[in-house]
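The other protein chains are all here in position, but one chain of the complex has been omitted.
And now, subunit A:
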């Protein structure tokens, strides 16, 4: 029967003091953190030579210039379709990985996880291991508590600031922007972005932590849907752990495996280490829970305890639900021969291939033709019909280029481009040129479609044909 006593409308956060742990998953997590930080904090400072005019920074998101520089790749707004491919690949990869190994993204790669991990590291360095932090939390305010907590928050804020500032560096030339930033000359948006990201990082990784995963994160909500009985997830082998008579502390008489088996106790000695190391504060022994971010720290904790008392490892391990409930569980392995996994894998391969080939086959010329529709056509004094067109030429290369413009399908003499049969477009710039085509009426009736040819003078092989049409009457 539920209780009916009046309760508070708002629940206070139950603080989590995670114990540090050693093991292969912890090492992997640390390695990922180091790699991610090295890339994130180092990338804006990596110089990259790109020819005379262009920016010499490996990764630069040039918003005013509407160009994204990624090493030797320059992404223009016209390439927005790469972004949709990339987003599709990211989505498919998430589904693929979740079906196969559960929420691996959450545990090892998500920036919330990475930053929380770093913040906990700072916390532990300043305040000490779990018992010391708990003691500090409970004790009254004094100089020691004030000093330690103050230093923690100061370091958190510093780290959050560096995170935010680094984000801003991606949008400008890093060394210049740094000088501008600290001498008060950077654009307002740089300060505003830094302020907002500093505060959100500080709150999310310092204060909110697991609450981000539990309440705010949308992935947490739908990743569970991608699970099936064959998915590898962090699991507690309750048959082995609980036995017939449940878990028991290793007191005299229930210390060795033989003694425990005789009394019906399982292998779990109820040391609660798996609970203490959990960053979301759950007890994995209660089974698979949506709060679990599959980081594997409880696996490390349990294995280290099993090692120290001489029990076999793997009481908590990555395993599939199907295998755990099998009569004779086999060694945990990836079950990839499933329609869902293969389907996502194929989709992933096709889309990645499409992206790579599209990026690989990019040319430095982007051209488009637009027929002027006001008026669609006009009759000239000698009875010829004139149509007008706009040709937009974008030079996506790093050198200035001269483009020759001609026609295919109508006589070249019919084309009038003013002074611009050849036009110079500066590197990274776009230009619109006007073209008009005049045809005698009887010819206009035959040549309904034709092409403009735009040929870069230095690379004639990369000429682009722009199909368009010639109108001489209004369609009924």
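Here is the rule we use: a residue touches a chain if its C-beta (ideal position, glycine included) is under 8 Å from a C-beta of that chain, and two chains touch if they have at least 3 such contacts; residues count from 1.
Here is the rule we go by: contacts and distances are computed from a predicted model.
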From "Cbb3-type cytochrome c oxidase subunit", "Ni/Fe hydrogenase subunit alpha", "CRISPR-associated protein (Cas_Csd1)" or "ABC transporter permease", the hidden chain's UniProt protein name: "Cbb3-type cytochrome c oxidase subunit"
Selected residue (touches chain absent from view) among A:56, A:256 or A:434: A:434
Options A:91, A:128, A:250 or A:281, residue touching the unrepresented chain: A:281
Option touching the unshown chain, where A:185, A:239, A:424 or A:446 are the choices: A:424
Option from A:12, A:251 or A:361 whose C-beta touches the chain left out: A:12
Positions on subunit A contacted by the hidden chain, ascending: 2-14, 16, 134, 207-208, 211, 215, 272, 275-276, 278, 281-283, 372-375, 378-383, 386, 388, 418-420, 423-425, 431-434
